[in-house]
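The block that comes next holds chain A.
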Amino acid sequence: MRGITKRFPGIVANDNINLVVKKGEIHALLGENGAGKSTLMNILFGLYQPDEGEILINGKPVHITSPNVANELGIGMVHQHFMLVETFTVTENIVLGNEPKNGLQIDIRRAVKEVEELSRKYGLKVDPTAKIADISVGMQQRVEILKTLYRGADILIFDEPTAVLTPQEIQELIEIMHNLVKEGKTIILITHKLKEIMAVCDAVTIIRRGKVIDSVAVKDTNPDELAAKMVGREVTFKVDKKPPQPKEVILSVENVTAMGNRGVNALNGISFEVRAGEILGIAGVDGNGQSELIEVLTGLRKASGGRILLKGQDITNRLPREISEAGLSHIPEDRHKRGLVLDFTMSENMVLETYFHPRFNKNGFLDYAAIDKHASRLIEEFDVRTPSIHTKARALSGGNQQKAIIAREVDKDPDLLIAAQPTRGLDVGAIEFIHKRLVEQRDKGKAVLLISLELDEVINVSDRIAVIYEGQIVGIVDAKSTTEQELGLMMSGGKRMQGGGSDE
Partner candidate 1 sequence: MDWGTILSNLVHDTIVFSTALIFAALGGMYSERSGVVNIALEGMMIIGAFTGAVVTFFAQDAFGSGAPWVGFAAAIVAGAIFALPHAVASITFKADQVVSGVALNFLAAGLSVYLTKIIFHGAGQTTTLSHVFGKWHIPLLADIPYVGHALFEGYPTSFIAFALVALSWYVLFKTPFGLRLRAVGEHPRAADTVGINVKRMRYTAVMISGALAAMGGATIALTTTSNFSHNTVSGQGFIALAALIFGKWHPAGAMGAALFFGVAQAIKSLVQIFGLTQYVPTGFIYMLPYILTILVLAGVVGRSSAPAALGKPYETGSR
Partner candidate 2 sequence: GGKTEGQQGAANQGEGQAAAPNARIGMVTDVGGVNDNSFNQSAWEGLQKLQKDLNLPQENVNYLQSTSDADYIPNLTQFVKDKWDLTWGIGFLMGDHVKKVASENPDAKLAIIDAEVDAPNVESVLFKEHEGSFLVGVVAAKMSKTKKVGFVGGMEIPVIKRFEAGFEAGVKAVDPSVQVVKVYTAAFDKPDQGKSTASQMYDQGVDIIFHASGATGDGVFNEAKARKAKGQQVWVIGVDKDQSLTFGDDITLTSMVKRVDEAVYRVSKDVIDGKFKGGIVWLGLKENGVGLADTSNKNVPADVLKLVDEYKQKIVNGEIKVPETPQQ
């Protein structure tokens, strides 16, 4: 790609970008949120048209006017947000647009057979007849990869493929990528995770604010250098924090059971405690009851058994509002779905849970002056970059949206802060900021419950780590002394521990 420039209203997303990817290599694209990586790849895949610049494949200039053209040129893309039709089966998703036919109708049997063959050839295990809605995120990703292979792609683009995967799944994916390269494919990988780049890539191109900063071979560089190039300053990866000083129990979960969305128990008598002045991390493979646990704790889902105590007060099955008022704050895992009303102004979003408090509301009438003042203060304090407090939340970048939510939740001065996937999809700069805030909360003597799929994050930020497996806590370990291997084993149900001790 030569001299690619792409402008959006008010921003140059790609500014004269040159990118050279050699056949058979795994090439990483690295950059902060909003650096322009996805935009560049969307151009390569024909979803956007560049304002300037040209693309050459095997030395020949091409015009990629639509994904169709990209497919024909052997370019396939696994998108950051999956492009799968939830209500269709795996096979239907894979053949969509290129259906094998039998007379007028789709030859579904042949399609299934082709999918099975492909899946065997590349070692991508999928169930061809399962509905997308019913399969794991990992399998969904394999479907995405099969989709590109089914179309005969030689160049595969992966946009943040590991953001949604468990450590085991990431391992599998890395293997798959190696396989693909062995079969003669070329891969472009977008990721924020330096460790992954070091592990699988041959070369890396760093983009900042739409411009290429550098392009180097992986063997000639190291994570610290990459991070510095990416954000333009030194970054620390270790969250530096004082030793914890746990005090009284704030949250106590006793034998809680709850039904999941599929009609079976998602929580099977889960029990644990969080103390004031500590961060308890919950590690686990996605789908082991984390979401349900958060929902039960915050009153969004009914518990069918057990008891939840907040500062000794029973909050089991109370309304979300009562629980929130009792001193619990919650950074939701899906910020667009739960965290913000995207079409409300930032100001309105900052009082989403407190608008009814006497300081914002008199006799049922809102005091907008007070609300705006409150919002201005939060936005300033938490460095939320927004043109104005009257800007709609929709217009902010993901990182800033997340900062705003954290500002709102932390400002409620809760006794317990639940942070669910607080840094998903954010760049290292933003991640650093958020982690600092969590630790700050702890140091103020508050309890923090961190639920994350990222093992690194859990290990770095937490004081103690509870591992959740099939709706139960299968072990609690000390964050300082545990290893990724140990956690990984527990997360896959391999080893059951109690209070840190082994019972094998």
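Inclusion criterion for the candidates: all candidates are chains of the complex that A comes from, given by their letters.
The criterion applied here is as follows: contacts are C-beta pairs under 8 Å (C-beta built on N, C-alpha and C of every residue); 3 or more make two chains touch, one makes a residue touch a chain; residues count from 1.
The shown structure was predicted, so the numbers you read here are calculated from the model rather than taken from an experiment.
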Worksheet, complete the sentence: Complex contact for chain A, selected from 1 or 2, goes to option 1
Fill in: Residues of chain A that touch candidate 1 when the two form their complex
42, 45, 47-48, 66-68, 71, 77, 79, 81, 83-88, 92-93, 96-99, 101, 104-106, 147, 151
